[in-house]
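Note that one protein chain is taken out, while the other chains of the complex remain in position.
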Amino acid sequence: MNWLDQWTERRLRGIAQRSSRRSFLGRLGGLLAGAATLPLLPVARGADKAPESGDPTSCDYWRYCATDGFLCACCGGSASSCPPGTEMSPITWIGTCTNPVDNAAYVISYNDCCGKSACGNCSCTRNEGDRPIYQPQLNNEYNWCLGTEHQTYNCSVARVIGKAD
Amino acid sequence: MNWLDQWTERRLRGIAQRSSRRSFLGRLGGLLAGAATLPLLPVARGADKAPESGDPTSCDYWRYCATDGFLCACCGGSASSCPPGTEMSPITWIGTCTNPVDNAAYVISYNDCCGKSACGNCSCTRNEGDRPIYQPQLNNEYNWCLGTEHQTYNCSVARVIGKAD
Amino acid sequence: MRVLNWITALLLLAGAARAEFAADPLGQVEPLPERWPAHWVLVHDIAFEHIMDGKTVVLDLDAETPADQFKGMFNSAFAAFLAQSRTRPEIYLAETYYSRGTRGERTDVLTIYDKRSLSPTGEVVLKTNRAILLPQKFSMQMTSDDTLALIYNFTPAMSVSVVDPIAKRYVADIPIPGCAAVFPTGQRSFSSLCGNGTLYTVRLDADGQPAGTSRSERFFDPESDALIEKAAWHAGRAWFPSYHGRWQPVDFSGDAPRIEPAWSMLDDETAGWRPGGLAPAAAGADGRLYVLAHPEGREGSHRDPGVEVWVFDPSARQRIARYPLRLPGLTLALTRDAELLLVINVEMQLDVYRASDGELLKTIAGIGTETPLLVFGAN
Partner (left out) sequence: MRVLNWITALLLLAGAARAEFAADPLGQVEPLPERWPAHWVLVHDIAFEHIMDGKTVVLDLDAETPADQFKGMFNSAFAAFLAQSRTRPEIYLAETYYSRGTRGERTDVLTIYDKRSLSPTGEVVLKTNRAILLPQKFSMQMTSDDTLALIYNFTPAMSVSVVDPIAKRYVADIPIPGCAAVFPTGQRSFSSLCGNGTLYTVRLDADGQPAGTSRSERFFDPESDALIEKAAWHAGRAWFPSYHGRWQPVDFSGDAPRIEPAWSMLDDETAGWRPGGLAPAAAGADGRLYVLAHPEGREGSHRDPGVEVWVFDPSARQRIARYPLRLPGLTLALTRDAELLLVINVEMQLDVYRASDGELLKTIAGIGTETPLLVFGAN
């Protein structure tokens, strides 16, 4: 993006956040693994949980490598739970993110929380891996509040559902 | 307002515009006559119409001495007509404004145009003469889209309905 | 079919993953406590440019970051009225909807939200005569016994709707000609302020129907020095600020309001100042009074923001402090423990001051609100 000066880049980020997923969302597929930017730390691991580090209210948090929308952790929910009074969409898109603690790849399910207006906090968006609307499982222009009582979009969570390998 | 520095005054204007009549409106009564700030000009007058000068899209326009809201002249209407697709409220508040051309006082009817969301253009608001909600005919916190099919507020007009004297 | 394949694949993937891994559960939604902590507040964002889609945000003022402060939100449509129950974990909204957003058929409802879930748990359909006006506290109130919601109507005919939120029943529409707002009176009565300078009081029977009315003597002159209906309220007593800077106390604890002597907010050093703002006055649980004040008051400045908050001891009828504000404030409120003074400033941020000495503790912004004009301490 070095063809854009810093001003423009800032603008772009704002626009990307406002337009692309602010309400329309839905990175599917997660073809891209997020790069591990932290050193591998020796950490005690539970047998069946991903080890944790980082701030779930920050867009840099490792689970968000393929997220797109408002982070529920800034909206009264958490990285994996919805804010009070919303409903989690059962239809989801999947990403594969590298955990900086064990440098292993995990399968992440990005579920939307639905039934209230836009939360408006902690926009976090990227278009990598996004494909046109005829490949819905890879498209983030759709509102993915589907299979819920209401289609109104509030925010998105990032649930760890397994190891990728 | 000289106790407020220019920054604050600018803010205040914005807030006054946003909060007080941006959607809630309704200066009634028009107890105050706007001051004539332009010199008296010799102008040919029709027998039964107020002579005109000034810009109906500007908050300084003489008819707006007691207006409060978005100016319909900036919203697809005019100083005295509603934008396409809206409905003019028959319940109105009245002001008395001095016409700078003949220096005479005219009775102005401030009607709201209703049935669509806020126009958003040319906010124009003052609280002089405003009294609490138990004196509705003098209050601009009410939404005055009353007697219309819908109560949604779009903008306000300023109709000359007579000479005050 | 492609979509079905894809969903099947996802389910298989998720299933396979789950078999060997404790996945984060699907469908988890955060609960809230039944009794909200003393430093939680409700910020009502009327969303002027999109008034059909207003909202109320629940904030924990003790938390450090905006993300931690934000506990949740609920929609609040078309300049909704908001009141909290004192005995049930419930919030009531009087809202207006149109079948086609901004047009179509109008439906007014009392919506009941559960504080534990921030979900609507019921509604009562109202007449379509709710007043639509700038949000303020006394447009909807609960009766003192917490059994009935009282909603101010304006068409421009003025009346009060009585609604039973427990039985979810619309009870009555009581005319209050020439009067406005609702002040809970006694156990089950209400009063309204009238354009002729009186208070009009309606007593309700066990069913919530009007059982008698009374009118006070004329105790103020709306022409010379109007009382601002946005009163400070504590323990059944209101202190109305006036345009020219008096406090007018009224005791609403009995079946008929008792008008008490008015006294001045001003002294030599504050001559010419006036109260102002959208919610200019508040009272603490400790009985202190707070008011937003600005100098060089003039006709029309009664909604100008205050550059100071003044603190009064009403029993001594005396000002005990002047707090300069970081930014001029439009709206004033307190947490229920009277520890924190809440000010919506002209930048539409929430400034939190220590009530005891006026020290600025924090400024809360970046919580997704646009025109948050009213704030309530959680009760």
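In this document, chain identifiers A, B and C correspond to the written order of the chains, with residue numbering beginning at 1 in each.
To be clear about the criterion, a residue touches a chain if its C-beta (ideal position, glycine included) is under 8 Å from a C-beta of that chain, and two chains touch if they have at least 3 such contacts.
All figures in this text were calculated on a predicted structure; none of them were measured in a lab.
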{"item": "In the full complex, displayed partners of the excluded chain", "value": "A, B, C"}
{"item": "Per the touch definition above, residue among B:69, B:100 or B:136 touching the missing chain", "value": "B:136"}
{"item": "Hidden partner interface residues of subunit A, rising order", "value": "1-4, 8, 11-12, 14-16, 18-20, 22-24, 32, 91, 115-118, 120, 126-136, 141-143, 145-146, 149-152"}
{"item": "Residue ranges of subunit B at the interface with the undisplayed chain", "value": "48-49, 57, 71, 73-78, 80-88, 90-92, 94, 107, 109, 111, 113, 116-122, 136-137, 159-163"}
{"item": "Contacts of subunit C with the absent chain, listed as residue ranges", "value": "1-3, 7, 47, 49-50, 52-53, 75, 77, 95, 97, 99-104, 107, 109, 111, 120, 156-158, 177-178, 195-196, 368, 370"}
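The criterion applied here is as follows: only the chains that are shown with their structure count from here on.
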{"item": "Chain contact topology (line, ring, star, complete or other)", "value": "line"}
{"item": "Mean-CA-position distance for subunit C and subunit A (Å)", "value": "35"}
{"item": "For subunit B paired with subunit C, centre-to-centre distance based on mean C-alpha positions, whole Å", "value": "29"}
{"item": "Subunit A-subunit B separation of Cα centroids, rounded to whole Å", "value": "48"}
{"item": "Residues of subunit A whose C-beta touches two or more other chains", "value": "none"}
{"item": "Numbers and ranges of subunit C residues touching at least 2 other chains", "value": "none"}
